[in-house]
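Complex shown without one protein chain; remaining protein chains in place.
Chain lettering (A and B) follows the sequence in which the chains are written, and residue indices restart at 1 in each chain.
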Amino acid sequence: MIKAKFVFRGLGVTLVALASSVGCERASRHSVGLLGSTSIQPFAEVLAEQYMKKSPGQFVEVQGGGSTAGLQGAANGLADIGMCSRALTAQESSQFAQILIARDGLAVVVNLENPIVGLSLEQLRDVFAGRTTNWMEVGGRDGPIRPITREEGSGTRESFVRLVMKKERISRRAMTQESNGAVRELVKGDPATIGYMSLGLVGKELRAVVVGGAAPTVENVLAARYALVRPLLFVTRGAANPAAQAFVDFVLSTDGQKLLETEGLVRAE
Amino acid sequence: MRVSPRTTERVAVGVLWVLASITFSVLAFILTYVLVHGLPHVTWTFLTRGPASMGREGGVLPMIVGTFLVAGLAVLIAAPIGVATAVYLTEYTREGRLTATIRFGADCLAGVPSIIFGLFGFVFFAITLKMGLSVLSGSLTLALMVLPTIIRTSEEAIRSVPYAFRDVSYGLGGTRWQTVTHVVLRSALPGISTGIVLSLGRSISETAAVMLTAGSALRLPRSLFDSTRTLALHFYILSREGISMPNAYATASVLIVAILALNLFAYWLMRRFVAKVGR
Partner (left out) sequence: MRQDRLIGGVLRLVALSAISGLALITVFIFKEGLPIILRVGVFEFFLSSDWDPSLGHFGILSMIGGSVVVTAGATLIGVVFSLGLAIVLTQFSPPGLASALKPAVELLAGIPSVVYGFVGVVTLVPLIRYCFGGPGLSVLAGSIVLGIMILPTITSISIDAIQAVPRSYFEGSIALGATRWQTVTMVQLKAARTGIVAAVILGMGRAIGETMAVIMVAGNALELPHSLLDPVRTLTSNIALEMGYASGDHRQALFATGVTLFVIITLLNIAALAVSRRRTGKTAV
């Protein structure tokens, strides 16, 4: 019995020792925190890895949470840089400094088994507003359409609403998923679904449909033929601190931009 | 037509066995599904390296450390406070309206969904107290979450110690504190320990509350103010985003094995103390 008490005490002491040896100071000197868009997150992670290899001693942390969470994180100090995958409103522009790091196509995705190749903007709007409910109405096989949307604070969703829905609301029957990856997994598994996500993240397991006659490719985005494009922004409250600025400089450098292009984004211009 | 009681019994027992088998098979299926897909990928490298490429490759060392820190600190903070509170409520105060209200309050808080603690922790610790997304925010939030449970289970354990024990101690001239430590706590230790171990298990498995207080950083936390990702959250992210199914299953397997070990430890503890105290 005494033994077990000592076991507990020992564990407790080890834990405290571990915690305190790990250090109690605010380690913000060498680490840059990014928070926000789940669309930008994977790209920021890749950039961070490269950056940390190039500049050892510098740490970059990337977290998700959605574009609006990123803005707030930048505002209330949770993060050094907020990641935002939509254009800022007028009010937001006056509150934050924004840096365009890349442009991203917004892909409308369907399951590979779905024969649909293309849709017009009006058709898309009708589908996501819940007016068109059967695939036959847009040239597909007979069956219900299941639209998938992102959560409210998502920059991807905001961009989609701004570019496609205009003033209309997305159907309340649409199923909500909380990240690009979740949308991709869902569309991958259910032939009746249709969703929207970052073009750079589509991959080979889904089909991105032709929208308004333009195929969803990087070339078409560059040539402004594909209409659904949104800015990927790094956002800061006031000027970025030196460590954060160094990372931003890397992202905007030729190396950084090349990395983003390999990943499927369009360079910032 | 009257059915004989024997027949009713046969039918009923048959149905029950079907239900029971379904229950067991489902639970066994879930465990085996995850372990079969995951254990083959749990290699030494997996346990000792950090992740690369968003978790597509590499291991989960930072997550193991992160889970250990967040859950461990939470229980380290909550356990002494909770047990002390329970001791005070049972031994140092008289039973009355106040203690009954406190007990009811603790029961309610023990049942409050963890997401609400997460919401509170996010707004209070991370933002208002400016702790940010960190190990500290996470463990403080979890500590608050498990505190009511520890208070209640400790209190139940202490109250089930027979009064005779205390009388004997006082009769021999012991002070209240001596009685508490040498007699009451010793007998109540099995119950108290089980409560603490269960709270540790709950802290390890918690995802929703940790997501927005400790964050989801992939790197090894270098201080209490660094953000970190726990195993459960890592599993959630890997599986949701389809980043790497093998790694997701492997992470889940590590979690399950850890919890299994924890539960076995709890039972070993119980056995030892029951034997020692002889009840």
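Note that in this section contacts are C-beta pairs under 8 Å (C-beta built on N, C-alpha and C of every residue); 3 or more make two chains touch, one makes a residue touch a chain.
Please read all numbers here as calculations on a predicted model, not as lab measurements.
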- [ ] Counting contacts across the entire complex, name the shown chains the missing chain touches.
- [x] A, B
Task: Option touching the unshown chain, where B:Leu39, B:Ile81 or B:Leu220 are the choices - done: B:Ile81
Open item on the list: Looking at the full complex, which residue from A:Glu137, A:Glu178, A:Glu205 or A:Asp255 touches the chain that isn't shown here?
Closed with: A:Glu178
Open item on the list: Can you say which of A:Thr68, A:Ser85 or A:Asn180 touches the chain missing from this structure?
Closed with: A:Thr68
Task: Candidates B:Gly55, B:Gly132 or B:Pro148 - the one touching the absent chain - done: B:Pro148
- [ ] Just the residue numbers, please: which parts of chain A touch the chain that's not shown?
- [x] 65-69, 71-72, 146, 151-153, 169, 172-178, 186, 189-190, 192-193
Open item on the list: For chain B, which positions touch the chain that isn't shown here?
Closed with: 5-6, 8-9, 12-13, 15-17, 19-20, 22-24, 26-27, 30-31, 33-34, 81-82, 84-85, 87-89, 92, 102, 104-109, 111-120, 122-124, 144, 147-148, 151, 175-177, 198, 201-202, 204-208, 211-212, 232, 235-236, 239-240, 248, 252, 255-256, 259-260, 262-263, 267
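By our rule, only the chains that are shown with their structure count from here on.
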- [ ] Would you tell me which residues of chain B are touching chain A in their complex?
- [x] 52-54, 68-69, 72-73, 76, 126-127, 130, 132-133, 135, 186, 189, 212, 215-219, 221-227, 237, 240-243, 269, 272-273, 276
- [ ] Under the touch definition given earlier, write down the residues of chain A that touch chain B in their complex.
- [x] 1, 4, 12, 15-16, 18-19, 22-28, 31, 33, 35, 42, 45-46, 49, 59, 61-65, 76-78, 178-182, 184-185, 188
